[in-house]
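Subset of chains shown; positions unchanged.
Chain nomenclature is as follows: A and B, assigned in order of appearance, with residue numbering initiated at 1 for each chain independently.
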Amino acid sequence: MIEGLLTKLREKKPLVHHITNMVTVNDCANVTLAIGALPVMAHALEEVEEMARAAQALVLNIGTLSRQQVDAMILAGKAANSLGIPVILDPVGAGATALRSRSAERILDEVRVSVIKGNSAEIGILAGKGGRIRGVESEEAAGDMVEAAAELAHRYGAVVAVSGAKDIITDGERIAFVDNGHPMMGTITGTGCMLSSVVASFCGVEKDGFCAALAAFVCFGLAGELAAARPETKGPASFKTAFFDEIYNLTEEKINSGKKITRQ
Amino acid sequence: MIEGLLTKLREKKPLVHHITNMVTVNDCANVTLAIGALPVMAHALEEVEEMARAAQALVLNIGTLSRQQVDAMILAGKAANSLGIPVILDPVGAGATALRSRSAERILDEVRVSVIKGNSAEIGILAGKGGRIRGVESEEAAGDMVEAAAELAHRYGAVVAVSGAKDIITDGERIAFVDNGHPMMGTITGTGCMLSSVVASFCGVEKDGFCAALAAFVCFGLAGELAAARPETKGPASFKTAFFDEIYNLTEEKINSGKKITRQ
């Protein structure tokens, strides 16, 4: 299902246009390079459509949104839609403020999104199933996250990918769980944003967003496990260094032997 | 005086809302996580009040300010004030341009600030005692920094914390000096900003800003010493990695045996 995707990604080097937050933008660029794709960040209203049309995937991340930035996201998203370029939405902090919830919904209403990637609170809140978020961190999830994710997937015709101890990926019909990952990933900022960049990188070479997201979650979580096991890892910053290195050093073999996917 | 504060911080995980500069924002988020708190960055006028009200501390850092960002800071600051949430001001580059000096003063006039954290030039200049700044680096301090800090503390009813070879912390009555720290901390950008995030993290669990700032300065400086002594440290970047790791790995025991506080 995900076999060969990393190889394809590294051959095609898809260009991933990001309109994203200022906190983790450098990490998003570096993780995109590490997985094998090509990042570009551009947010000016005057250029986002042109940049989106030149890309193979578009990431919209509302982590430090402004009204004008959301306008740019919608322009870029529509341009991407017009050419069938996949759009990945990371609704960072949806539920934490009205602006974030409304902006995520506005994007979903106006842009055809291929993959919505969020934590359990963000997805639960967008699905209308509840959840509680503190800043941008999930504190409490909806009772049944699988149901919430599937409902959101149906509503927008999108793949919904929920990061957590056990990740959930669904297009409303197919459901997969990914058990890869490590608690050290929660000690650094931006792992959620970076994961969205990796999802977008795979979407740039794989039309089936379900498979693309699955590959991304496995790669990302597996790299986290490998990095946590490295002797150099003595805290969050050395973990982060090892994590980027492990993403760069992933191979089909490592993925094949390390992936922890269960299907429902 | 500072005993048990790190433990309390890690239990309560205060949410620290930052309105900050684009240069060091990622480091500020990561240092907030490393010390044990929870960072969130939000600067849109439409959401800053809501985010500030949900937080346990608010950092205002003018490192790459714009007029609109200062407006957002004041909105957020007033919202924090209305709920008694501590506000920490980092007047980055005050004195370097008129905009920075005026903006720092405007914030201090309109928002009740708990802790003003700056380098000696910034504090001396805000206190009207002179000093010279080059970019954002202190080049020359006021003649008597303790007097300058105390006067500024009195004027605004705030704790004033001055970073330097010997740090000064005062609320105008109490004065403490912290000797922790290492010259390697000056080889990377953003240590000042990060320190403000750590001060805010402690303010999120300790109402007495004097104690909170003291704990933060000790922890920060001590982690710098420990990082500089690590065999992996071969320059500024490996020092930085070790520094974040050491902040994450701080314990009450390390603080107790490593703190270098003198009182006047």
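Rule of thumb we're sticking to: contacts are C-beta pairs under 8 Å (C-beta built on N, C-alpha and C of every residue); 3 or more make two chains touch, one makes a residue touch a chain.
Please read all numbers here as calculations on a predicted model, not as lab measurements.
Novice: Beyond the 2 chains sitting in the coordinates, how many copies does the whole assembly comprise in total?
Specialist: Altogether, the complex is made of 3 copies.
Definition applied: only the chains that are shown with their structure count from here on.
Novice: For chain A and chain B, let me know how many angstrom lie between their CA-based centres, rounded off.
Specialist: Roughly 32 Å, centre to centre.
Novice: Touching chain B in the complex: which residues of chain A?
Specialist: My answer: residues 21-24, 26-27, 63-67, 93, 96-100, 134-137, 187-190, 232, 234-238, 241.
Novice: So in the complex, which bits of chain B are touching chain A?
Specialist: Touch list, chain B to chain A: 15, 17, 22, 25-26, 29-30, 33-34, 38-44, 46-47, 50-51, 54-55, 232, 240-249.
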